[in-house]
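A single protein chain has been omitted; all remaining protein chains appear in their positions.
Moving on, here comes chain A:
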Amino acid sequence: MKVLAAGVVPLLLVLHWKHGAGSPLPITPVNATCATRHPCHSNLMNQIKNQLAQLNSSAKALFILYYTAQGEPFPNNLDKLCSPNVTDFPPFHANGTEKARLVELYRIIAYLGASLGNITRDQKVLNPSAHSLHSKLNATADVMRGLLSNVLCRLCSKYHVAHVDVAYGPDTSGKDVFQKKKLGCQLLGKYKQVIAVVAQAF
């Protein structure tokens, strides 16, 4: 529940700030009608591609900034501490249909958004003076929110998908400081790896 309070809930509030915001995503029937509050952008896929490219271009810098801020042993032991061994990370199949890829993208971005929320929260406590890292994390989260909105809009407008089941990463609030740093590093390493594949797929 802590993860919901700290990372996921604010994200969902932003993404779904409309009637019923704050409640879990309803599981609607597949054939249910889908309506968006605002009309989707005419060139939505280009927007999605651009946002993915933007994330991809900044992922490496974010990763470096993160592990540098954690201090030793992180910068010199990336293979041991920051390897992208995130077991429950949503899968992505680049050769799937556009709808399938969009759904998987939605799950990935939702997962990453929640995890970034946790990381941002932790780093503000653990590294209060790492302002550039905080700024980069916030900027990435902003782009992810926009991307998530666009993906949902695309799913809704073209494929009439009103909701997607999503999963979130582990809650780090109860973990020790070293473990928080390590989990954050692993997540950002995974993010850097995945976002390259996803950006290539679109």
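Operating definition for what follows: contacts are C-beta pairs under 8 Å (C-beta built on N, C-alpha and C of every residue); 3 or more make two chains touch, one makes a residue touch a chain; residues count from 1.
By our rule, contacts and distances are computed from a predicted model.
Taking the options "Oncostatin-M-specific receptor subunit beta", "Carboxypeptidase E", "Small ribosomal subunit protein uS9m" or "Integrator complex subunit 11" in turn, only "Oncostatin-M-specific receptor subunit beta" matches the UniProt protein name of the chain that is not displayed. Touching the missing chain, out of A:Ala100, A:Val177 or A:Val197, is residue A:Val177.
Among A:Leu126, A:Ala139 or A:Ala201, the one in contact with the hidden chain is A:Leu126. The chain omitted from view is touched by exactly one of A:Asn77, A:Thr97, A:Ser132 or A:Gln200, namely A:Asn77. On the side of chain A, touch with the chain left out of the figure occurs at residues 70-74, 77, 79-81, 125-129, 176-179, 181-182.
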